[in-house]
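Removed from the display is one protein chain of the complex; every other protein chain stays in position.
Note that the chains are named A, B and C in the order they appear, and that numbering of residues resets to 1 at the start of each chain.
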Amino acid sequence: MLLELSSEQELLRETTARFLDANAQVAELRRLRDDPRGFASDYWRRGAELGWTSLLVSEDDGGVSSSSSGLVELTLVAYEFGRHAAPGPLVSTNVVAGALSAAGAHKELIAGLLNGTSIGTWCVSEAPPNDGLGNMVFDIAVHDDELVLNGVKRPVESANEASHLLVTGRTAEGLTQVIIPAATKGVSLIPMRGVDLTKRFSVVRFDDVRVPAACLVGRVGEAADDVERQLQHALVVLNAEALGAMQRAFDMTVEWAFDRYSFGRPLASYQALKHRFAHMATWLQASHAIGDEAARAVAERRPEAALLVSAAKAYIGEYGAELLQECVQLHGGIGVTFEHDLHLFLRRLTLARVLHGTPDAHRRRLADLVARKEVAS
Amino acid sequence: MLLELSSEQELLRETTARFLDANAQVAELRRLRDDPRGFASDYWRRGAELGWTSLLVSEDDGGVSSSSSGLVELTLVAYEFGRHAAPGPLVSTNVVAGALSAAGAHKELIAGLLNGTSIGTWCVSEAPPNDGLGNMVFDIAVHDDELVLNGVKRPVESANEASHLLVTGRTAEGLTQVIIPAATKGVSLIPMRGVDLTKRFSVVRFDDVRVPAACLVGRVGEAADDVERQLQHALVVLNAEALGAMQRAFDMTVEWAFDRYSFGRPLASYQALKHRFAHMATWLQASHAIGDEAARAVAERRPEAALLVSAAKAYIGEYGAELLQECVQLHGGIGVTFEHDLHLFLRRLTLARVLHGTPDAHRRRLADLVARKEVAS
Amino acid sequence: MNVEVESLESFRERASAFIRANLRPVTKRTVSSALRANHRDEEELAEVAREREVQRMLFDAGLAGICVPCPYGGQGLTPAHQRVLNAEMRGYEYPTRAQVPTFTPCLAVLLEFGTEEQRRRHVPAILKGEELWMQFLSEPSCGSDVAGALTSAVRDGNEWVLNGSKVWTTGAWWSDWALCLARTDWDVSKHSGLTVFMFPIKSPGIEVQRVEMLNGSKEFCQEYLSDLRVPDSQRIGEVNKGWTVGSRWMFHERMGQNSSLVTMPEGTIRAGGAGATMHAIARAAGKLSDPRACELIGEAQMLQLVGEALRRRVGQGIATRTMSDQSSAIARLFLGLAETRRATIAFELAGSAGATWIDSDGELAEWGIDFLMRQAMCIGGGTTEMAANVISERVLGMPRELTPDRDLPFREVPRSRSKPG
Partner (left out) sequence: MNVEVESLESFRERASAFIRANLRPVTKRTVSSALRANHRDEEELAEVAREREVQRMLFDAGLAGICVPCPYGGQGLTPAHQRVLNAEMRGYEYPTRAQVPTFTPCLAVLLEFGTEEQRRRHVPAILKGEELWMQFLSEPSCGSDVAGALTSAVRDGNEWVLNGSKVWTTGAWWSDWALCLARTDWDVSKHSGLTVFMFPIKSPGIEVQRVEMLNGSKEFCQEYLSDLRVPDSQRIGEVNKGWTVGSRWMFHERMGQNSSLVTMPEGTIRAGGAGATMHAIARAAGKLSDPRACELIGEAQMLQLVGEALRRRVGQGIATRTMSDQSSAIARLFLGLAETRRATIAFELAGSAGATWIDSDGELAEWGIDFLMRQAMCIGGGTTEMAANVISERVLGMPRELTPDRDLPFREVPRSRSKPG
């Protein structure tokens, strides 16, 4: 997280933290384990009132993002989400809200997303082997004034709760996006199982889904830049959430190392463990560093944003998950029980590692970006 | 190395060890650093008299390999080579001798290899990107009673010292091998630089090299099995040599950890280092275990030989080099000086990691072998 | 006594004949995954029943307790015979749950420290599959430091009264007897006040609770002992000499699958078929042509082959005394790291299905759960950290870690930041 927060930023973080302390307690998370929705709509609405969904939306659309700082502030909310392993489709709703606001259309829907009465989610990822970055095959056909969607998207966050779906696919011309009501004829969901206690995902099938051209977000075949922008937003928020979970698990484990005695000494006095904590502390600081730099670069639309955000996702996905596993190891048996809280954060990291591109996929993307620069120069 | 040696085996190992103690001292190795040949022919001849080159040659051809145990005994010689970082083309000469003896031809050349007056080497590897296993492009054309060789082989061990070259290439029919005098018209060498102090390698060019059919080793287009066999021999010997170097470096470093004091305590008393030694000991034992199993499987031509020998090369190449680097790290600054002996063994491991397929290449080969088994079953 | 030992050959024929005639071949299955939740209690109990049955069949066929002396119902044969049996049983069912902890460490401890009467009563019962044993060793308070046990045993005439709690007993809910380490003197140093007892698990005074793991599995248990009364005749070894027993007990535990008391059909260790499993995942993910995926498949296959070779080498080395007894810690450390790596490889190959999946994903499903449980492989049965201590201190002979609790009266030993002694 940022080393220094402005007072407004600190206020936003603090408000979210207090809200989640009260409404996302571990007992509640365990209870939600078997809840098909994963969160209460009231919880989400009240969170939205705190501004959770307003930070990528322009002021004209009723959001707060006058400047480029909206995304950076959103990372503070996401960070607290991670520290609490909190429920709710923070990534997808913000990506959708940001995309619609940028496209300057669908204002009434934006209003719903802002006050939390509507939930929007992004249908972008596809099943293996098309789960790499950018190997999308989803088909969108243009028939004069209609668009026809065919294909399968997975995993789609909170699709079961979403009123609207932002769908990314290919037309002959290139990448194209539409925003459609989840209830549209031809759309069907299969709920998925997963590692997280409260995050819900679905497989979303589109069989000859016909929607009017008014559903377009941006122009037919010209969505590539928007999609890249949305991906960068998703990655920044995901990374910040992962960072919160990493920090929380690390703090818990340091405490444990001081409290727990073995052979008459605290675990924290064993050099083999001390050195492992030193490495974990390094992974953690490095993750904070690259996460924040990527967020700033994306917020300011700097040319190196793509490089930085993929470096951040690749690093945090890899070392964040390893850090959590080290925390488990240092806790011993208790660390793999359902009773202990550690797994709440391990689950969040395990999920964050995979969503919107595995570390592997982002390392390859980095190589592509390097290659393009080399060819250019 | 084998856990238990027969008295004959112990004798062979012991003789080689004593010979190398006397003739491959570290001072001598450092002297040879600038010697273009890397070893004295007299040294090699006397080594050959100890049986270094006889272990893959059948008794009929004057070798000692009546049973399948020849290869296993050769690993004992190779192990001592590694422990001494000894000079000499042990791998290539034995591979060639074994190949010729198996083909049952070229007896006079075999005799020369046996008494060390001739040196044979194997031209098999090719330059990147054809340095993966089995992506050979070297061309052998058959013109009625003549064979025409065109292509480049690298690295070729001791090509500058070799009287004969065993060349592996492709004809229309498939893999084909010939044994030719190094002096044949159209053969040219470029000496290579490298990481080892005494091992010398060359790029060998073949420009329209024409040789009589009598040079064939095996039948035209039917060498695949022989080549696989030769590769397995090379890998077994290479692994044993690496193991010797690993064991020696590990022993040196354990000694150092007991001798060297820091902050009034031996390094061996620091738990962070103790745990690293524990991991190194595990890598070392695991390398011994897989190395010996692979050697036995290859010697006995067991069906799992290919799997085991690639697993051994992949593991020893990866963890052996890491073990050596850990030894350097634990020695501190002195470990990266030319004055200290550690690098003699690090060099040997660095070379062994790469020759006849990197760990990466052998992991991929393992996957291929698994895939074939799965398809078969 | 110098009786004629059965030749390996005749033993092989005898074993092979029995096995082919009576045991069921195991149907090819994927790698036994890390404690998956999808195992229902009824299934578990059915398997336990079958394993008792198989153990009885082996006993009747003279194939149980190969290295157990005849007077106790064993065969009085050699480790070589056990290896032959393991080879012959390749591909056939066997009593998995009877091996660890029943045969080792429990049976091993009984043979080494039990009274003649205790041995004659329990060893045959174990060999017949009538008694499945558990070790009541770990406690919630003291993780790897088992000698720091807080469970107390107070003498009361001819009985002992035990109070405390034990944990990490696999399947105590279907087991019969327990070997238990308890503290009988709090005023002497940690290792000098311990005593070992045995008792039936289904006794009044023992409450067995299932521990739910983060993946929902409930195969582990925690036991609460409240005023459990144990006759002195069920004490193993001398009073307050429990650590003499305990240290051998832990050694036998570390031996695990390397113990010659354990029957372990070849090719059935956990790592079995790793390469094939990874191949199947990659195929389901459509990644068989991706060199990166091939590399991971090859790595998993490599780790399996190396692990098997290492286990054999360490077993042979200990058997032939060319390696220290403590070397089994080397195999343990390797296995723990190899298993966590394998879980990670499977998770990576599953791609996006690693975190979220549907049942119809088949080979792609569930690997995220194994990833969550990954570290169990480096914790259960002695942590990899303890193994690293053993290797550095007892195999390499490096100086021991400082143990401030060694010489203090146990009640004064610092136990936590809040109770620093």
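The rule we apply is simple: a residue touches a chain if its C-beta (ideal position, glycine included) is under 8 Å from a C-beta of that chain, and two chains touch if they have at least 3 such contacts.
Since the model is a prediction, treat every value here as computed from it, not as a measurement.
Undergrad: Which one touches the absent chain: A:Leu11, A:Val26, A:Ala224 or A:Ala289?
TA: A:Ala289
Undergrad: With the full complex in mind, choose from B:Asp42, B:Glu59, B:Glu173 or B:Asp259 the residue touching the hidden chain.
TA: Of all options in B:Asp42, B:Glu59, B:Glu173 or B:Asp259, contact with the hidden chain holds for B:Asp259.
Undergrad: In the complete assembly, which of A:Arg33, A:Lys107, A:Arg301 or A:Lys373 touches the absent chain?
TA: Answering carefully, the residue with contact to the hidden chain is A:Lys373.
Undergrad: Touching residues of subunit C against the unshown chain: what are they?
TA: Against the missing chain, subunit C presents residues 290-292, 295, 402.
Undergrad: In the full complex, which residues of subunit A touch the absent chain?
TA: 3-4, 254, 257-258, 265-266, 268-269, 271, 274-275, 277-279, 281-282, 285-286, 288-290, 292-293, 307-308, 310-312, 314-315, 360, 362-371, 373-374
Undergrad: Touching residues of subunit B against the unshown chain: what are they?
TA: 125, 127-129, 131-132, 154-155, 190, 192-196, 201, 203, 258-266, 270, 272-273, 325, 328-329, 332-340, 343, 346-347, 350-351, 353-355, 358, 360
By our rule, only the chains that are shown with their structure count from here on.
Undergrad: Whole-Å distance, subunit A centre to subunit B centre, using C-alpha means?
TA: 51
Undergrad: Can you check how far apart subunit B and subunit C are, centre to centre, with Cα atoms defining each centre and the answer in Å?
TA: 41
Undergrad: Where in subunit B do residues touch two or more other chains at once?
TA: In subunit B, residues 271, 274-275 touch at least two other chains, as defined above.
Undergrad: Going through subunit C residue by residue, note those that touch at least 2 other chains and give them in order.
TA: 385, 388, 401
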